[in-house]
Every structure is written in C-alpha cells, then in structure tokens.
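Some chains omitted; the rest stay in position.
Note that the chains are named A, B and C in the order they appear, and that numbering of residues resets to 1 at the start of each chain.
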Amino acid sequence: MSMEAEHTTQDQARDMGLSADEFDRICTRLGRIPNLTELGIFSAMWSEHCSYKSSRRWLKTLPTTGDQVIHGPGENAGVVDIGDGMAAVFKIESHNHPSFIEPYQGAATGVGGILRDVFTMGARPVALLNALRFGEADHPLTRHLVSGVVSGVGGYGNCIGIPTIGGETHFDASYNQNILVNAMAVGLARADRIFLSAASGLGNPVIYIGAKTGRDGIHGATMASAEFSEEDMSKRPTVQVGDPLAGKLLMEASLELMASDSVVSIQDMGAAGLTSSSVEMSSKGGMGMEIDLDQVPIREKGMTPYEIMLSESQERMLVVLKPDATERAQAIFDKWDLDFAVIGKVTDTGHLVLTSQDAVVADLPLDPLVNDAPEYDRPYDPPSTPQPADHTSLVQDMALSTALKQMMGSHFLASRRWVYEQYDRHVMADTVIESGGDAALVRVHGTNRGLAVTTDCTQRYVLADPYQGAMQAVAEAYRNITATGAKPLATTNNLNFGNPEKPAIMGQIVGAVKGMGAACSALDVPVVSGNVSLYNETDGNAISPAPVIGMIGVIDDIADTVDIAITDTGLSVYIIGQTAAANDGWLSNSVYAHVIADHDHPDAPPPVDLALEAKHGDLIRHLTKQHLVAAVHDISDGGALVALAEMVMAGQTGADITLSPDQLTHGWAFGEDQGRYLVATSDPTALEAAAAKYGVEIQKIAVTNDRQELKLGDSDIISSTELRGVFEHWLPALMESKPR
Amino acid sequence: MLRVTITISLKEGVLDPEGQAIAHSLGNLGYHEASDIRTGRIISFTMDESNHARANQKVAKMCETLLVNTVIENYDIAIEDQAGDE
Amino acid sequence: MTNVAVISFPGSNCDRDIITAVNHITGTQPTQYWHKETSMEKHDLVILPGGFSFGDYLRCGAIAARSPIMDEVMEHVWRGGFVLGICNGFQILTEAGILPGTLMRNKQLQFVCRDVTLSLHHSQSNAILGQCDDNRQLVIPVAHNEGNYFADPDTLKKITDKEQIALTYTNTGAANYNPNGAINDIAGVTSDNGRVLGMMPHPERKAEAIHGGVDGHYLLTSIIEAAS
C-alpha cells in the first residue's frame, strides 16, 4: 500500500473532531496531506482530552511544586513523598460520556483506567474513590444510571481487590443528560523506585503486554471531547468492556516486571490507546519509535492500522525493555497467562513509523504531534460576583428539629450507604477509617503510617461563584483530611465543565482554576495531577461546573487518628473556628436555603478565608496528636447541627445542645460558614487552653448523652434513631421506587 | 398462553472475557476442540397473550427498555404456544 | 506450631490479607502455592482465600476448583487434613465437591460489604472448630456477590442432622441481618468429617484493633490451634 494513495480531506478531519484550521495546520507541519491512519493519530493527539488545548493556558497557572512533590503533572499520575522513603502516587480521571451510554461498563473501565495510571508508575494501588453526579432523583434515567454506575465501580474495584473507600454522590437537574463519573486511585511505591514513561536507549525493544486489541471504543478520546446530543444514544458507539480479571493479572505482572530490573520505561494504553502511549513515550524521551503493527496481538480479524492505533481496548500497556530483558519479561507474562509481544524498537529519528506487511503505513514527526497542538486562549466572560441572599428572608418558622429532619432526609444530605455497601472497603486489610465520615484512611502496609484520602466539590457553590466555589472545594478537602488527624499533602483535580467555546463556560473554567490555584498555594497542597473533561453538555445545556478536588494527606501514627463517631457520654462538644458573627450563620446558597426555604437560586456561597483554614487545621492536628479530642468532624453541607447529628448517629449516642438567646438559631444551626470543625472532648480545659494558644475562636455547644437523642434547648427533642431512620431511608427508597 | 424465550448474546466485536476464561479452562482440562466461545443469557416466561405477532411486538419493547443492554447485546425472540395448552 | 498453606489463584485478592493474619498468630510465614503447582508438601491447615478467582467467570469458584493444585488439596482432605475456605475459597470448595451445597447470587442482586453478626454451632462435633465456644457471637464483615447458600432439601436435612451447619447469620432483629438470602441463614458449613470449613465472612478483616474488632482473630486462632 502506498501512503500517498489515500489522501484525507477536511471533511474527514471534521468527522474526527478537527477544525478546518487544525487540518490545514497539520498539512503545513507535515508538508503533505496525511493518510487516514495519520489523520486519526493527529485527531486523537490534538483532541481536547489529550492536548488540553482549551485549558492548558490556565492549568499552567496552578501551583505544582513543593518539598513534598516528587513528580507533578505530566506523568501518568502525581507522586509525593510521604516519608520513610515511601511515595504516594495518585490521580483522578473522568469517564462521563461512556458511563452515560453504558453505565456499568463505562464506570468499570473508568476505574480500570485510573488504576493503570497508578500502577504504571510502579505503585501498588491501595485505595479507590469515586465522585459521582447524577440527574434529579425522579428523572426517569437516574435510577438506571445510579444502579449501573455503582455496580460498575464496585464490579471492577471489588474484583481487582483494591478497597473503594471514599467519594461523593450528588443529584442535580443539570446532570440529567450528562452524568459525571470521576474515579481516583491512590497507590504506594518506594520513592526511589518510580517508573516514568520517557523512552530511551536506541534499539531497545518495545513490547506490548496485556489483553488483545479489539475494535473497542475507537475514537473515545475524541468522543470525550465533543458535545453530546441525544442522537448519540442511538448511534451507540462501541463502548469498551472491562475485564477486571485481566486488569488484576496485568497489575500483578507489571509490578513483578518492574521489580525485576527489566524496564526502561512504561506507559498504560489509556485514551487513544497505542497512539498516545507510543507518541508520548518516544517524544518524552526525545527519541523515535518503529512499530510493526502485524505483531500487535489482535482480537478480531482484519483490523486496519487505523483501528489498531485508535482502539481503546482495556488492560494493555506499552513497555520499553532493557536490551537483554526480553526473556525475563516473557517468563513473567507466561506465568500470568498474558499476551506479550515485541512490537517494535526505539529509534532516534524523532518519527513514529508504523509498518504493516513490510510497508510503511504511517510516518509522522513527533514534534508537531505533541508540541504543535493548538493552544487556545478562548475568550471568556468573567463571571459576575453574586450577591448573598438575605438571611432573614430565608429563615422559616419551624422547630430546629423539624428542619433538621427534613434536611437529613433530603438528597443533599441523606446517607450514601446504599452506594458504599456495594464497594469492598476492607480488602487489603489496611482500612482504618472507611466511608461514612470525612476522609477515609488506610494504613501504609507494614508500618504505622496512615494515608488519608478524599474527594470534594460543592457544585452549587461553583455554579454561583466559580472562584469561591473552587476555593471551597479545596478547603473542604483540606478539612476532611485534617479531621482524621492527617496533614494534607497534595491534590489532584478533575475539571468537569461544559463547552469551552462558549465564553460563559470558559469564564467558569478560568474562575475555578484561579480559585483552586489560590487555595492550593495557601494551604500548601500543590496540584500534582489532574484531568479535564469539557463539553459536558447535552443539546446545548451545560452541566453545573464541577472542579472535583481529590486530596491525600499523611499521618505518622495511625494511633493518633480520630473519626466522626461520638461513642462516649458526658463529652463536651465545641465548634472550632466559630466567630461571634457566625451566630447569624451563612444561609445563602446553603442546603437550608434549598431544602427548607425552597430557594433554588445560585446566590453567593460562603466565602473562604484561607489563612483561617490553615490556622484551624493546625489546631485540629495538634488536638488529635495530643489525644485531646475523641471525635472530629468538619462542618460543611448543612452546617453545625447536621454535623453534630452525624456524629451522634455514627456513635449511637445523643447530645444536649445549648442555644443562647441572642443567636438567630436557624442561621447558627444550619449556616455553612467555612473553616469550622466540631470536636468532642473529655478535657475542656486543655482544649480551651490549646485554642487560646493557637488564637482560634471556639464555642461550646453541647454535652453528649446516652439517651440517643438530640435535645435542642429546653424542649425541642428528636431521637437519633428517628433521625437515622430518615437519613438512611432516602436512597434505598429511591432505588426501590417505581419509575415515573 | 404463550411461552417466550429471549436469547441474548454479545454483539460481534464486543469483548467476552467470560468466554475467554472458559476457553482457557477447557483447554487446561484437555478439551482443545472448542474455539470461538461466546456466552449469552436466556430469559424465558409465560405470557398472557394469544396473538403471536402482538406478543412479539410487546416482547421486543420489553427487550429494548429493560431486558437487553442494546449497546453491547443482540437479542432473539422465540415464541411458542405454551405446552399442554392446546 | 501449626504449619499453614495458602493457595492463590489468578484473581485471588485476599491471599496477602490472610497470610498477614496467620503470620501474626503463628509468628511464621505460611507457604504459598500457585494454582498451577502439581505438588504440595504436608501441611496441618490449607487455606483457600477470598477474591475473584478467574474473575468469577462461568460460576464463582468453578474454574479454580478444576485447577491442578486442587488435586493436592483433595488428597490433603482425604488424609484428614484441615481446610479453611473463606468467601471465594468457600465457593471453590463447594464447586470441588468437598463441601455440600452451592453459593448463588445474593438475593438482592447486589454486592454486599458490611459487618454481620454470626452464631457458632456444634463446635464440639466439628474438629476444625474444636477450640471455639458456641456461646460466643462474632461480628465479622462479608464482601461478596454470591453468598446465597443453597442446598436441596435432602442435602439440607443431612447437613442439619450431621451438625455441619457451623455458622449462621444471627437474627439481630435488623431486617437485613442475613446479607444474601442464604437458606436457613447459613454462613458456613463443614465437611462430614468436621475438618473442612467453608464460610462467607472474612475473619482476616477483623484480625487486629485497627479493623474495629478482633472476632476474626479469635476464630482464626481457634482454627489454627485445632489444626496443630
């Protein structure tokens, strides 16, 4: 086959998601018109998903360095030092579109993909998290999607044997036709044994390992970069099917291979499969690569070079081996019964050359593929700063206990147990704190060290004010980590937004990136990895923006951890970080405003004070380390009373709550002012002294009791059993209800 | 009364990890004659309906809305009069 | 000192966990075998760990039950050796015909992971549980898709009469005390010689204080002692 024989056209380029300008640019850089395979490779590499062409300009502004950072963005996952010669390797990634089309497989392969990003670097994955956003509870598709996504997340994670211990689940009409499924994986490796992807060593063998290549999800990367229309539902692009068994074997075999001193560099085949892995490995190393496509293990007969290069079949990796390591590697893969093939070699040509049946079928210079992807400075409308809703007009005339009950049984706050009980949270036997509280925490196997993990984002805040909302997401993640006693170390993020070609959406992106950057700098939690998912729109309706923050933290001794459960009576409960002004708490855009006042409006969210966040975090870590507190919970959605209710429900106790007469009680109870925690202590004197020393304002609000009830002031009483009933009822009831 | 049998199979080209695992295990047990193994599901039920054409139409709708994952699966409907009915 | 072996299959994922737990109890490292191995030394106790052997494809435990190492396990059983099968290990033992009955899909058709309360029965008539006290209730988590124990009426009568129903989910009054719909609340059964135990809950996940309970440690310690 001669390469010139098949010139492509602008129309073909457009079908692959490339603009006319981009097509011209490709032709200019090549000095000729690409053939179909070459155009496919360009379209994948230049897709939003791989090239970050709309967001790169802004992502560059994020803080990515710090003493703890070993590898920041640019590798398969971020790597941070956690002490004792160990490193944590982590990243979050989205699988939004595939999960909407086929919820089980979409979610499962999302988990599989993010796990490969982590073990590719030589780390053994130890924790999984998932941040989920679905449409309104009573939308006809919601239950189908919830049930498929949750069983898919569990289906993969449970089988491969990594505990799924955290995440979030939200419901909002803006996701009716465009759900968000973000998965995060965290792994552990020796800090001096991290594997990277840059190819080196002229002539070194390039091997393909894992499952065979089929026609799955061809052009998934481009699909993830295009707006969605209802028609796509019936077009039904091929979705990838996950094989967690193959994933598990590939993980074990890869880790064994990396321990055997055979590997120069390694990269998983994720979005855009063999294309992105081969291009990235060779370009990062400043080398070239030659691949004989006839050697690629394929599952179906008659696959074209185009299909082989763009297939997104799961559970595959590309490896550059040391010159004499082929036999050693082969033996490992035989043991695990996985496909293994030498498919090419490293060259120094700066070109990716593909051959089939002794003919060259593609020959592309790497530089333009990687470096000449357009970078857009897309026009944006700076979002206007919203006004807070008038607090007094939001306050309703009802007993605190009545409001509390309604809120706890609402979709915002109700228990997610139905979700996380479908996840194996205990496999690996290192889980110290599991789902149900703030951050989760796993022991670093064989040590006393602990790793805390969380994901957070309150999208209604971000919709109202992208800058404050993104700061808040970082602040809440920081508090969740802190509430276990751990020190926040670094973040990953998943930017889920609509179509960046619309200035209003681009404005959200810019605002959120700025807010995230400011918060990550101030709290010293640099961004070490991340993912961008744009074009989350259906028929022109954009989602509520969701810059999901994933964060990890470390604690030296798991004996110093605490969780949210108040299990003892007679303890004093304090709000840490309560200012006098918070007596009239921030109800604007709160759960209270939406559920109780029925005020569904993007009003100003509570502002974040980063200096206070840091100071309060330091105090909490001091209190946990000194064992001065028996339970800690951050105050976020729903405010202080909701947090207290969660603490006594978890510990099967109760509390007598003092209401002072000068408080505007609903604002005090349900305001969502930031930077606050609830703690329970048996030693109020020591606690007050420590707070004074740190210069942190605190307020004592309750004493715990064994009556399993919340007593609010003198006469307003609600049993925690009744509250638990409401809290636990909502999601199972939804899942069992009849469709509309 | 009719007896309906729906046979659901994976579309061509869709990975069938279960089929692969079975093929592998059969090979280990010394059965090497089997190739191209595919797995599928069957759903059968009795239907309170007498007209075959009408039944077929209804069952197809059930398949599309609930029983079959048409993104990755094909289905085939067989309808016969319930045994012992005539 | 009890000499323990742990068998790993492709997709086993609780092998490291049970090895760690046994190691804490005995102070020695159990011997690990890979499914392809065709010989096994003499051991006091052979453990088949949890996980998803062969991806749970075909039927849970079916493919593992036919792998080469199982001939060795079978011989160990014939010699009167002790065997513990946990979760997927239980499924493998029923598929291999070493334990009666079978484990079907959970009644609610969902994976379930949470603590359950267990009652011990007939410990004195089952050698593997000989060190256990029937009056002690155990809180240990389950994590499975297919833990719904089923046996036909004849088998059920036989294992009841022969006191092989060693573990049941305790009716605590909670609506879902039985996590999977298992017939007669069966969580674990023994072989008719009382030396092989299969159970769905994971004792290795309640084996030290950080797990929030040590009932699993109690059970494993008793079994290891019984096998010595």
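Convention: contacts are C-beta pairs under 8 Å (C-beta built on N, C-alpha and C of every residue); 3 or more make two chains touch, one makes a residue touch a chain.
If you're wondering where the values come from, they're calculated on a predicted model, not measured in any experiment.
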item	value
Copies present in the complete complex, per labelled chain	A x1, B x2, C x1
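The working rule: only the chains that are shown with their structure count from here on.
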item	value
Rounded Å distance, chain A centre to chain B centre (Cα mean)	38
Multi-chain contact residues (two or more partners), chain C	54-55, 57
Chain B, residues touching no fewer than two other chains	17, 21
Complex contact set, residues of chain B against chain C	17-18, 21-22, 25, 28-29
Chain A-touching residues of chain B, taken from the complex the two chains share	13-17, 20-21, 24, 69-72
Chain A - residues contacting chain B, complex	101-102, 104-105, 211, 214-216, 236, 238-241, 243, 245-246, 299-300, 313-314, 337
